[in-house]
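Complex shown without one protein chain; remaining protein chains in place.
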Amino acid sequence: MNTRQKMAALAVVGLGLSLTACGTAEGDSTYPSGAVELVIPWDAGGSSDLAARLFGSHLEDALGTTVTAMNIPGANGAQGWADLAASEPDGNTIGLITYDILTNQAMDPSATQLDELDFLMQFEEQPLALYVHSEGDFQSVDEIVEADRQVTFGTSGLGGVFHQGAGLLAQSVDREFSYVPFDGSGGQLTAMVGQHVDAIVISPTAPQQYVEDGTLLMLAVFADERSEAFPDVPTFQELGYDVPAHSSFRGIAAPKGLDDEVRTTLVEALKETYDSPEFQTKAEDLELQLTYLDSEEFTGQLNTMAPTVAELLTNLGLTE
Amino acid sequence: MPTSDLDPDNALDTTDPEASGQLGWQLVLPLGFLVVGTMILVASTQFPDTAAAVTAPGLYPGIVSVVLIVASLLSIGELFAVRRRRTEPAAPVTAVTDEERRDSRRTWARAVTVTVLSALYVVVTPYAGFVVTTFLYCFAISLLLRDRSVRGVVGAALIAGGLVAAAYYGFAVGLHAPLPKGVLF
Partner (left out) sequence: MDFGQVLGEVLNPASMLWIMVGVLAGLLVGVIPGLTATVAIALLVPLTFNLDPLHSLLMLTGIFSGSMYSNSITSITLRTPGNPAGAVTILDGYPLALRGEAGRAVGLAAWASVVGGLLSVIALTFLAPPLASIALEFSPAEYFAVGLLGLTTVIAVSGRSVPRAVVATAFGLLIGTVGMDPLVTQSRFTFGQRELTTGIPFLPAIIGLFALAEVFRLAGERHLGSRAVATIGRVLPTRQDLRRTVRPISLGSVIGILVGILPGGGGAMASFLAYGESKRYSRHPEEYGKGSIEGLTAADSANNGVTGGAMVPLLTLGIPGDAVTAVMLGALMVQGIQPGPRLFAGGGDLVYPLFFGMFLANILMFVVAMALAKPLASIAMVPYSILLPGIAMFSFVGAFAATGRVYDLWVALAFGFIGYLMNKFDYSIAAVALGLILGPIIESNLRRGLVMSGGDWSIFVSRPISLGVILLAAALLVFTVVQQRRRRANAEFLVE
């Protein structure tokens, strides 16, 4: 047992005692002063939560202070983002951003809007892909598009990013599918493996081993170019369908109105965290698709996507 | 304690003053449920028609609220039936002594106080914060159950302090779990 393990053991055993010392160092005005709170608008334990916690734990080194993960789930992330937007812009509160902020903004005018937050960086982006069961009725995109019966798509939840992916396909081939929302991507994948739905659109990490053992077929990716990780899987364009690129992403934002100095420190620390080999290794283990965008690029991308998402949701009948 | 069962030894106990007396009080719950059921039933029929009529949001709550309404009506009927069946007073009437009356008044006051305190606690906490509000809340409840002597008051304060410290160190410090924060603290 090495020293780090011993340290961890001590930390757990003395749960109450060992942590009392943390996060009380306040006083001088230089940022960071005291612990930084990382708002995670999802339940503890989900993939977004883990990605954020992993990022947060490495941000501690770059920032030189404690980073406390704070789960504020509810209303498809809207609760957490509302709290983030309303928090003091002193750099002591930052939050995880996911695709759903676009969905919420489009579906509910009272949800947090893009201009209420300061998007600092994107650290991950995963293009989605279309999957079917290898023993199912449909074995290719053509068969799905030309099916003479209703095709059911499993989704991870109503209006979620995977639902929208399927909607994009429907929109571009001008037909309607029926969508069965499950509780999260786990239920969605189970339903596909158990052949209770005809197809799913999902990000490639979880289903990969089922593709490898021949249970599922990965038919096409929602991207402009083939993915490096899956060079054998065509894009929709190659198959002759005009389906736009579609990906889920994760990034970090702070409330609007950060002090310039604080912002610079924070942005640098975020970049440093992203570049650190320790984070890169761990992120690879967690199968995160690391893709860095700086604040400007990330904000630009969000603003470009927003109208597309709004239009798509209207077509899916999900906006009022 | 809810005693269980459709079982024989639990057959409707009409000698229980709680279960038989004060029809007005007994009607509070079934009538409340009746209102809840009706509100939900009405709301269920008013969802806008969407394309996905198969999965209309009002379908399932509509069915369940009808069940609730019917069952509430039946349980109201049950109350009246029990009342009618009983022709003589349930419990032998005994003279109520002054002491008992005072006792009962004190108990009643205590129950109301705890209830009001709890409601106040929820109202005040977001302003005054966890530590202060919880201390006062625990202190007050504890005091209700102790002698109003110096010893009793000091004891109640110690108990309240100990409980607040336990919660604070256990949750906020030890586990980084959230405790209510107030405007003041």
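When the chains are written out, they are named A and B in that same order, and each has its own residue count from 1.
Criterion: contacts are C-beta pairs under 8 Å (C-beta built on N, C-alpha and C of every residue); 3 or more make two chains touch, one makes a residue touch a chain.
Not measured: the values here are computed from a predicted model.
K.L.:
One chain isn't shown here. Among A:59, A:180 or A:217, which residue touches it?
P.N.:
A:180
K.L.:
For the chain left out of this view, which of A:173, A:191, A:229 or A:310 touches it?
P.N.:
Per the contact definition at the top, the residue touching the missing chain is A:191.
K.L.:
Which is it among B:128, B:156 or B:173 that touches the chain not included here?
P.N.:
For the chain that is not drawn, the touching residue is B:156.
K.L.:
Hey, which of A:115, A:146, A:212 or A:225 is the one touching the hidden chain?
P.N.:
Checking each option in A:115, A:146, A:212 or A:225, the one touching the absent chain turns out to be A:212.
K.L.:
In the complete complex, which positions of chain B touch the hidden chain?
P.N.:
1-13, 18-19, 25-26, 28-30, 33, 36-37, 39-40, 43, 47-48, 50, 52-55, 57-61, 64-65, 67-68, 71-72, 74-75, 77-78, 103-104, 107-108, 110-111, 113-115, 118-119, 121-122, 125-126, 134, 137-139, 141-142, 144-146, 155-156, 159-160, 163-164, 167, 170-171, 175-180
K.L.:
Taking the full complex into account, what residues of chain A touch the chain not shown?
P.N.:
1, 4-5, 8-9, 11-13, 15, 43-47, 49-50, 53-54, 57, 69-75, 79, 107, 150, 152, 158-159, 178-184, 186-187, 189-191, 193-194, 196-197, 206, 208-210, 212-213, 282, 284-287, 318-320
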